Every structure is written in C-alpha cells, then in structure tokens.
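The complex is shown incomplete by one protein chain, all other protein chains being positioned as in the whole.
As written, the chain order gives the labels A and B, with residue 1 at the start of each chain.
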Amino acid sequence: MSEEGYMLLQIGPQHPGSGHMRMLVKLDGDVIVDFIPDVGYVHRTVEKIAETKLYIQNIPLLEKPILNDSGNANLAYIIAVEKLLDVEPPPRAQYLRTIMAELSRIASHLYGIGILSILIGSSTGFMWAFGDREIFIHLMQMMSGARITYSYMVPGGVRRDLPDQFREEFRKAARYMRRRYKDYEKIIIKNPVTRARLEGVGVLSREKAIEWGTVGPNLRASGVAYDVRKVEPYAAYEDIDFEIAVREEGDCYARLLVRFQEIMESLKIIEQALEKIPNGKILAEKYEKMIQPRAKKLVEGTGRIKFPAIYVNLKPPKGEVFSRVESGKGEITVYLVSNGSPKPYRLRFVTPSFRNLLTFKNLIPGHRLADFPAIYGSLDYFPPGADR
Amino acid sequence: MELKERIETIVGSTGEVRIDRGNIVVEVKEPKKIIEIAKKLKAEGFDHVKSVSGVDYSDQGYFEIVYHVSSYSTPELAKAILVLKVKVPSDNPRSPSLIEIWPSVEMMERETYEMYGIIFEGHPELKRLFLPEEFEGVYPLRKSFKIKEEGIMA
Partner (left out) sequence: MILIGNMEEFLRRAAKWLIEKKPIRDVRDWGIHFSLWPVHLTTACCGVEFAAVSDPKYDAERFGVLPFVGPRQTNFILIEGTLTRKMARAARLVYEQMPEPKFVIAMGACAIDGGIFWNSYNIVRAHEILPVEVFIPGCPPRPEAVIQAVMKLQKKIKRGDYYYGVERED
C-alpha cells in the first residue's frame, strides 16, 4: 500500500494474462487509477542488428518481431527495398503476395481472437481459434514451405509459385471457415458471457483514437475508415474489390467483431485473387535473367526460385524510402535510409503493437481490474512486436 | 501539386519543401521553429505521427530527427506522407518535443531519446523505455556504439 491509500499491483512477466511484459497498476479499491506498462522484456534490438546485415539477410530478421503475422511484416520491408532498388515485381507475384498477406492476416486475427478468449476465461474460444488457425498455417506452408516464418517475398518477386493443390485446399478451407463462422457466432460472438465482459468496456472514442495514433482493427472499431490497402494500394489490392470493416462503438466487443468481419473479407479477397491471378513469371525480369543457367531448369520445373547471386550484393542507390502496409494488427511502417553500401544505413521499423502501446497505456485507467485482461486482449497487443 | 504549394505557404522561409519519391519532405532549418510549423500542419489536418526516427550523421556533425506525419480524419491527406525533418548538433542534441501538438509521438520520442540521447524539451516522461535501468553502454543506436558483425573479416 502506498501512502495515498492506493495499492500498487505488479502483473507479469510471469502471469498468464501478461504476455511478455510487466505491468504496474495503481489501484483504488479495484478501480485502476494509473497504469504503467513496463515494456522491453523482448527488446532484441532489431533496428541495430539490421544495420549489420545485408539487405537480403534482413528479410528473416524483420519477421521475427511480428511472428504471428510474418507475411505482412515481410511485405512491408520488401516494398521499401523495392522502392529503393526501383524494381517492379511481375503481376503474378503481386497476386501471390496478396494471397500470402491475406492468409497471414486471417491467422493473425484468429490468434488474437484466441488470446482474447482465453483472457476472458473462454477456453473454447482459444481452442477453436487456434485449431482453425492451423488450417491457414497449412495453406501458407503449402505456399512457402515454412510453418510460421515464410520469408516468402524477395526483392523483385516471390520465392515459389502456387502449388497445384492450393486452389482445391483453399476452397475447402474457405467453405469450412464460413460454416465455422456460424458456430463462432453461437459460441463466442453471441455468447452472453462474451457480451457481458466486452460490451461497453474499454471504449475508445474516435477523437482519442486519432489523437493517440491507434492502428488497425482497433482504429476501425472506433469509426475511422483508414486502411492502407485502400489508401495506398500495394501488391494487387487495387484490382480487388473489398470492403473495410468499420464499426462506431469503439468498445472491446466492436474490436472483436471487426476482426471476425475482416477474416470473412479476407476469404473473399483470396477467392478473387485466385480467380484473377494472371499467368507469368514470379520474379522480375531483371533478376530472373541472372539466375544461373544450371538452376534455370529447376526453376521452370518446380516453380521455386534459386536466388541469383546478385542478392548477396544488393546495393541500392543513396536515398530514403518510407513504406506502409496494413497487417493484421495494424499499419507497419518501414523507413529505410541507404547510403549506397550493401547494408542499410538506418532501418526504422515501427510495428502496430508499438503504436498501440500508447492507446493501451491511456485506455486502461478508469476501468476495473477485472476488465483489464479484456481490454488487453481486445487490443491484440503483441509484446515482441512492440519491443522489437 | 496543390498540396505541396499549400505546405510551402505554411512553412514559408522557416524550412525547405521538396518531393522525394512521392512524399513531401519538409526540412526545418532550426529546431525551435518546428513547433510553429507543426501547429500549422495540425490545423491543416495532419493529425497523427506514424513514426519518429533518429538518424545518426555524426560524421557530419548532426543527428536528424524524422517525423512521418499523416492524417486519419481527412481522406485526401491520408494518402500523403509528410516527412518533417530537423537537424540537431550531435554534441548537444536538443529539440522541442511535439507531444503538445501530436500526443501520438509520446512513446516514439521516448524511444528516440533512449536510443540516440536526443533530448526532447517539454516531454513529460523522458526516461528509458526498453532497456534495463542498469544498462551500461548508452545510446545504442548511435554509430559510435559498436556491436559484433558477421563476415569473413570478423
């Protein structure tokens, strides 16, 4: 107990509800008066290490902070590098990127929904969401060969072509997920316990969301129709017809609904992308012709790119670029400064969780301690992403 | 471009406006002027900061603070990224904090302070964010802070 009669409560890092961080909560009874997030428990100094690695080596590095949405983290960096190098990937690669990004978004949302469910005490929600996430991980594994860290996109294109069985597998997955959504509606969305714990809790007003620079579904649940895919279309989003999920309430429940809505929207996007995807190369002409003649046969036969030797010596011209991408958790921005050497001079990687940290910090005071896990879960805050 | 002209009139003689790869870059000549410019930009509709970065050019004697500003509330401005740059001398890096104008810079300015030792005057909570309190090497993102590198030479 402190002098003013408040109690200081420490949550985490060893706590089921804390994730990889420590939180200091000042309590008056069970009402939170002040909240100090003690972050940095997963600060692995990505920005410094990135300055010591080649451009191509930074691809897997930047996936690690946002491990549960690595497809989009990958895309944000690659777009920045391509802007520097002035390379345009062929249309087929753009569509493949879109598919990968959307699958990654679905997996990320299911992860977020699972964590939110377990934080409000619904084990079913966790098991269902994590079980269904495996289906989309399976699809991404078919595309890239890896379970979580895809490193699917490379400067100028993608690493692998679409496997033959993918369309069939995706059709099954989409049918399953749509059927499953009805179950989710019954068990999670319309569940009286979920509604009681989430409705009207942690209300983030439109003005505050803008002021604090909130990103992603949290922003859209507060009535701001901002989505990078619409504002500054990248990959193949320009040719695809989709809607942004926006809600006005701004509470935890609205954030959950936005995530579900985005999952359904992502299924539509992938379906369209699979329909419209053109035939052709998956790597830009500039790099394709540099592939060793011996490896070319393999590339044509299997649809898997053997990296041309130029990748170890990518030297973008002097300059600086800024790229933004809408990931599952929100906007990822990369600010890349090159001085003409094979390593980045400065790489600024701002993750959605880092930007949501301020929202998280400011949103908590005034609520009861029991609502704390609900708000934390609903923001889909991922500490390794925030700490980098 | 119409937006560029609008920003040019806002900035006036306090800075330099140019276009770099689609983004409008405003180079503020003096750190003190940045508050004034930021206030006007906010009135124009730029309502949040996407990222605050420090860049170390200490071989040329300065650090650069880069603010990437954009808008949520005005759809036309949301398409644009405004890059607000200010240079501070590397031996005494000080710059006014923009927290009064854009509260969204709070954590990012704190991180820049932690990583570069740039002091943001007027920031209410300028202390370490990620690093442990007893961390001995200071300002790890400065170029003078060396870490091991891989390679044949290493």
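Points worth noting:
Convention: a contact is a pair of C-beta atoms (placed from the backbone, for glycine too) under 8 Å apart; a residue touches a chain by one contact, two chains touch by 3 or more.
This one's a predicted model, so the numbers in the text were calculated from it and none came from an experiment.
Contact with the undisplayed chain is limited, among A:Met23, A:Leu61 or A:Ile305, to A:Leu61. The omitted chain makes contact with just one of the residues A:Tyr6, A:Phe130, A:Phe166 or A:Tyr181: A:Phe130. Annotation for subunit A: contacts to the undisplayed chain at residues 13-16, 19-20, 22, 40-46, 48-49, 52, 60-61, 64-65, 67-68, 111, 114-115, 126-127, 130-131, 133-134, 137, 147-149, 384, 387. Contacts to the hidden chain, counted on subunit B, fall at residues 130-132, 135, 137, 140, 145, 147-150.
In this text, only the chains that are shown with their structure count from here on.
Those residues of subunit A whose C-beta lies close enough to touch subunit B in the complex are 39-40, 43, 45, 47-49, 52-53, 83, 209-213, 219, 224, 226, 231-232, 319-322, 324, 331, 333, 335, 337, 345-346, 348, 350, 354-355, 357-358, 387. Per the touch definition, subunit B reaches subunit A in the complex via residues 20-21, 23, 47-51, 53, 55-56, 66, 68, 72-73, 75, 78-79, 81, 83, 102-104, 106-108, 115, 128-132, 140-141, 145, 147-150.
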